[in-house]
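Every protein chain of the complex appears in place save one, which is left out.
And then chain A:
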Amino acid sequence: MAQIDIAGLTKRFDSGAAAVDHLDLTVQDGEFLSLLGPSGCGKTTTLRCVAGLERPTSGEIYFDGEPMVSRGVFVQPEKRHMGMVFQSYALWPHMTAFGNIAYPLRRARLDGTEVAARVAEMLDVVGLAEYGGRLPSKLSGGQQQRVALARALVNRPQVVLYDEPLSNLDSLLRSQMRREVRRLHDALGSTSIYVTHDRTEAMALSDRIAVMQAGVIQQIGTPREIYTCPANRFVADFIGFDNLLKAEVVVSERDGALVRLGGDGPLVRCATDRAHPPGSVVELAARAGAFRLAPAAPEPGQSFRAQVRTVTYLGEDLELQVQAGEIALLARIRDVDVRAVTQGTVPVSGDLVNLSIRPEELVEIGA
């Protein structure tokens, strides 16, 4: 339970390139914040600086106003009272579940009664109240992970750091463990920094997400803000907008604009809360799933004609690569919805289709 303040954090390795570049970030007391980005973006280096595994080249880190890293100050990791959860957080094989969770408390020289009480509480919190006496070899993978989490959190660290802890798990176990992680965070009121490259994971877990690239925070916001209002092209692409488009404003409207996609593409309506003069260029983003098949003939601004290039059957959805003028688009439409419009036939390459998209789903990047 601590506020983490990071100011001007820079880390340069021997090669000279800045892995983290003048990063400023405040993680609120009790917040769950994810650092999200591709490999090499600086998220792990940032975490390692907070952990004390790396010495920053410059910058400061404070926990609740106490300097962990500042001019002349470098507090050793074990004195920062943190919990750390890595990918391989294997249990100590010769200790029972109880023993594993108790170990950090015993190291801290808590008395036996208190140790027993705190371990029992943690076992309960992770749903393993009856399993304390089991050795790790007698626990399932998921149970072991929960014991490992409990162990990391049992002495109520003020800050908990996660470094892609779930990336080795199969997807079912991953979803289950994700819920455990958040549940424990809420139950214990920790301040958590979670590093991941998986946007779904970041969105499911976080109060806020900081999207990083090239050592810099590209955008920080709630999952909804990041998902619906990407600040720039990188974020839009990374967070899953399949279509990134330049468009020319034809008419500025309330809450939006009528635009022409590309130079000679279709007219569509987009959402924006900025006023753009006609003729100005805007950058837009749309998810493949935002497009619909429109039944009627195209109506400028409401729907538009496009030619199908490829069709891929995904089971639930049909994925269509289409061309509208010079603009290539990716659409993913529910198979049942497509066939409802086409009276059962599936479009094939070369067919012309009418597409529509709601203005709210065609967002201006950085608006």
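The rule we apply is simple: a residue touches a chain if its C-beta (ideal position, glycine included) is under 8 Å from a C-beta of that chain, and two chains touch if they have at least 3 such contacts; residues count from 1.
We take it that contacts and distances are computed from a predicted model.
Think of the chain that is not pictured: of "Ion-translocating oxidoreductase complex subunit E", "Extracellular solute-binding protein", "Dehydrogenase" or "1,2-phenylacetyl-CoA epoxidase subunit B", UniProt labels it "Extracellular solute-binding protein".
Listed residues A:Ala51, A:Leu135 or A:Leu244: the one in touch with the omitted chain is A:Ala51.
Across A:Gly16, A:Pro93, A:Pro277 or A:Gly315, the residue that sits in touch with the chain not pictured is A:Pro93. Only one residue in the set A:Leu128, A:Leu161, A:Ala285 or A:Ala306 touches the chain that does not appear here, and it is A:Leu161. Interface residues of chain A with the unshown chain, by the touch rule above, are 14, 51-54, 76-78, 80-90, 92-94, 103-104, 107, 151-152, 157, 161, 163.
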